[in-house]
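What you see is the complex with one protein chain gone and the rest in place.
Showing chain A:
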């Protein structure tokens, strides 16, 4: 899941980037309203963690701008002022959730997962397809109740494919999920991780659609 973090504080921004990556997200960091706006226009985010006070503006304003142009990406506000009035302002302004600083990294991750799940219209936290279960909170998969260990990147790719079972995801889309904007892309990384996943879940589980991309296949 690609998450846009909008936070101008270097240490917190770095912490969120590293911490959310550890939780299986693919975070991108924007340090100003302008940067965040540009990133949002490029699109591809499952959720946004938005700080209120930014050097060139206000998180509430960015949120209003997003909603006005029809951007429905779930937004979680990170605020220092978490009085009732501030929370109401955020939620009424179009925010989907709210977390007061300082917050717990695990809670932030859980709330982001819940936001994405709700945004996709799913009821359960687990993803299931063809006997394979994926628990995004623990980054664990199971085949017929037998646990299967996953690396972070393997999890990211499997998660992306299982979010839209049957749909074809291009290599570029998977690369974006893996690396976000910032990291350098290793040329054959996707093939390597797909290869590992096939070793764990059976060679027919992930199908290569030649020239287009990958998709999950039943049986």
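What we mean here is this: a residue touches a chain if its C-beta (ideal position, glycine included) is under 8 Å from a C-beta of that chain, and two chains touch if they have at least 3 such contacts; residues count from 1.
Methods note: contacts and distances are computed from a predicted model.
Trainee: Consult the UniProt record of the chain that does not appear here and report its protein name from "histidine kinase", "Imidazole glycerol phosphate synthase subunit HisH", "Cytochrome c oxidase subunit 1" or "Transport permease protein".
Mentor: The chain we cannot see is, by its UniProt record, "histidine kinase".
Trainee: Decide which residue listed in A:105, A:130, A:148 or A:168 touches the omitted chain of the complex.
Mentor: Only one listed residue reaches the unshown chain, and that is A:105.
Trainee: So which of A:9, A:71, A:175 or A:207 would be touching the chain we can't see?
Mentor: A:9
Trainee: Considering the entire assembly, which residues of chain A contact the chain that has been omitted?
Mentor: Chain A touches the missing chain through residues 9-12, 14-16, 18-19, 22, 32, 51-53, 55-56, 78, 80-81, 100-106.
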